[in-house]
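Right after this comes chain A.
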Amino acid sequence: MALLEVKKLKVYYQTGRGVNQAVDGISFELDQGSSIGLVGESGCGKSTTVKGIVRVMPTNAFIPEGEVYFNGSDILKSAEKEMRQLRWRDISIVPQAAMDSLNPVYTVRNQFLEVMQLKGDLNKKQALVRAKELFALVGLNSDLLNYYPHQFSGGMKQRAVIALALALNPRLIITDEPVTALDVIVQHQILNELKELRQQLGLAMVMITHDISVVAQTCDQIAVMYAGKIVEKGKGKQVLKNPLHPYTMGLKNCFPNLNQPNKELIAIAGSPPDLIDPPPGCRFYERCPFAMTQCQLEEPGLEELESGHLSACFLREDIDQYRNKAKEVETWLQVII
Partner candidate 1 sequence: MGAIKKTVAGISGFFRQDKFAVTGVLIYLFFLLIAILAPWLAPYNPHEMIREGSQFMFNRPPDGQFILGTTNMGRDIFSQLVYGARPALTVGFSAAFFVMVAGTLVGLIAGYYRGKVDQLLMRITDIAFGIPFTPFVIVLVGFLGPSIWNIVMAMALLLWRDTARVIRSQVLTVRERGFIEAARVSGASDLRIIFIYIAPNILPLSFLYGSLAIGWAILTEAAVSFLGFGDPQVISWGYMLNDAYVSQALSRGAFYWFIPPGICVMLAVMAGFYIGRGSEEILHPRLKNN
Partner candidate 2 sequence: MILTMWVIATILFFIFRLMPGNPLVAYIDPTFTEEQQQILLKQFGLDQPLWYQYFVFLKNLGQGELGDSFFFRDSVVNVIGKVLPNTIYLMLLSLLLAYTIGIMSGIYLAWKRGERIETVGIVLTLFTRAAPQFWVGMILLAVFSFRFGLFPSGGASAAGTVYASEWEKLLSPSFYHHLFLPALTLAIYLLGLPLLLMRSNMLDVMKEAYVDMASMRGLSKLRVMLKYAARNACLPVVTAMAVGIGYAMGGNVVIETVFSWPGLGRLLVKAVSTSDYPLAQGAFILIAGVMVIMNFVADLLYSILDPRVTLENRR
């Protein structure tokens, strides 16, 4: 049985102009101890997905339908009180803005102890021992516990936030752009540490990032999201090596490739559609270099083209040919015209 199973989850926002269909029916599964990367541009609904799963959402957000099974039970149906029990004990989060995720007016120690005493039923002494242990685990000097968040550097804060996420031995951690704000060297260190920690502790992980190369380094599975939907899903290597969806192909061009560091980076022209009134066909239609008439009229479903590798695109044959074309700058330029 999967540890986490998200089924056709939808998270919408009520806005002044209408309903924004930010997350529109996504599904994925995650086994105990494995990891999945949710990849996509900002605004594609990655972070909203997380908020929906743990149900900490802005007041104008709501979940019209979907199921989220954690350890076999549908947690979307459980009461807020039970949800609160679940948060951090079973599912913890390394947030997008680690910089701002600690209360600036309390010491780091205070916030560690708070969680462990209130949620972990440890007494103060035990909690302090555990906090020191955690700091050692992520490579921070335990004296730093007495500092205020603003006295930490970016990398230190990120480590502290990871340590805090591990505090109660959760079974699943969700990391939201865990290294985006850091410089490249620190990024690599932290990603490696995260990977080791995860294997060491047998944690399952959902990693959210816009940088496809980051997931490559850390995740077993990849789900590519575009405009509130999953457009491609498969094993990490499969998706990276043989992308099936034009969007994934484009996304690969946007980030430096470690094997070809001198390769030119190509951005995908245009921006995602307005999700308040999304177009009827494929949501990537406007920006897709291989778009066909059919794409504008009909929405392609997610289909398994290779074993365990799904794509939501009408291109189902001769994909190699498109993959090669997608490597050319000209291919992406023609979309603008």
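In picking the candidates, the idea was that all candidates are chains of the complex that A comes from, given by their letters.
One rule holds for everything that comes next: contacts are C-beta pairs under 8 Å (C-beta built on N, C-alpha and C of every residue); 3 or more make two chains touch, one makes a residue touch a chain; residues count from 1.
Just so it is clear, the model here is predicted, and its values are computed rather than measured.
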Touch assignment for chain A within the complex, options 1 or 2 | 2
Residue numbers on chain A that touch candidate 2, as the complex places them | 54, 56, 59, 83-89, 92-93, 95-97, 99-106, 114-115, 118-119, 148, 150
